[in-house]
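Okay, structure first, notes after.
The other protein chains are all here in position, but one chain of the complex has been omitted.
Showing subunit A:
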Amino acid sequence: MKDFAPPAEALRPPTVSEARLLSVLDTAADGIIVIDEHARILIFNKACETMFGLSAAEAVGQNVKLVMPTQYARDHDAYVGSYISTGVKKIIGIGREVQGLHADGTVFPLELSVGEAATPDGRQFIGILRDLRPRKESEQRLADLQSELVHLARVSAIDEMGAAIAHELNQPLTALMLYLQAIRRAHSRGVDIVTVLGDILDKAAGEAERAGHIIQRMRQFVEKRDPERHVRPLDPLIDEAIDLTLLGQRHRIRIDRQPGVDLPPVSVDPVQIQQIVVNLVRNAIEAAAGVADPAIRIRTRASESSVVLEVQDNGPGIAPEALPKLFEAFASSKRRGMGLGLAISRTIAQNHGGDLLVDPGGNGSGACFSLVLPAAAMPDEVG
């Protein structure tokens, strides 16, 4: 009891209602601090003792700045003073995320809601505090898991494209080996190839470089990295992703690429956006594979404050019964793959403040997927 009572009244036994109040305060899972008009701590409950590593005896009577990091502490008196003189509420009745200072110097996030009471002893402010660390930790864990899953889907896409990529690598390797065999042959037969040797070696080196580029492009795509944001024009990212998707494709598809004019940049994780493009283009190629003249239209355009990428195929469209589960994970109608592509793509789009939409087509027109991303407001705002 002495823990909560103002020092001046420490010797007076509490009344029944006071005792009840004190017991309620002690039982509360949230931290509760009551201060007076001068920001002096009147009440500091048990949850606060744990939260800040201070006993009530140490806290009561002190300015509440005691449990605030320097930045907040500096401004707090001014806030209280400003409210008392102007009556403009900055936090009272609103609640917000602030930072607390533990006795050991740790600064941690807190959710703070403040109420106000007029008492015979003057105006008092009641703060209810919740340590946000457990919530932040679970949010972080969720974000980590999601990023793992996004990466997993990317690795899976490359895995599914493995045979095609092996074929694509085989071309420069074949050429490289033939150039080397030609030199070897001429050399072992004593043929004078001095005049053309430099040219052949240049070509051989060019082929080795080509193989290196393919591996580099793949590696950039599958490498595990933390999510990031960069302000970038969208079209070059899309073109790179199309190149990656078409690695080792067996040609017979027409790609009609229509880049946008004067598109604003977007603030994106470039690899994640390319992951969406790879997924959409692969799906489109697959959807159009059965028609006589398979073709895909890939268009970018500005729309109000967004940038839109459309991937339209000329396949049969999406069956109405497949539509409700289209964006669900593991609901793929395909034999290969994990069925994560569209689910992950939509998650990525939404994490970017955008969305992934579909026009299912049918009746002679193919499906059209639209990736909508908000235009970046200021190119130098995010880095």
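As a working rule, a residue touches a chain if its C-beta (ideal position, glycine included) is under 8 Å from a C-beta of that chain, and two chains touch if they have at least 3 such contacts; residues count from 1.
As a convention for this text, contacts and distances are computed from a predicted model.
Chemist: Given the choices "(2Fe-2S)-binding protein", "Ectoine/hydroxyectoine ABC transporter permease subunit EhuD", "Aldehyde dehydrogenase" or "Response regulator receiver domain-containing protein", state the protein name listed in UniProt for the chain not shown.
Modeler: In UniProt, the chain excluded from the picture bears the name "Response regulator receiver domain-containing protein".
Chemist: Touching the left-out chain: which of A:T50, A:N170 or A:Q216?
Modeler: Of the listed residues, the one touching the omitted chain is A:N170.
Chemist: Of A:R74, A:R185 or A:R257, which residue touches the hidden chain?
Modeler: In the full complex, the listed residue that touches the missing chain is A:R185.
Chemist: Which listed residue, A:H102, A:K203 or A:R301, touches the chain dropped from view?
Modeler: Checking each option in A:H102, A:K203 or A:R301, the one touching the absent chain turns out to be A:K203.
Chemist: Even though one chain is hidden, which residues of subunit A still touch it in the full complex?
Modeler: 163, 166-167, 170-179, 181-182, 185-186, 191, 200, 203, 206-207, 210, 250-252
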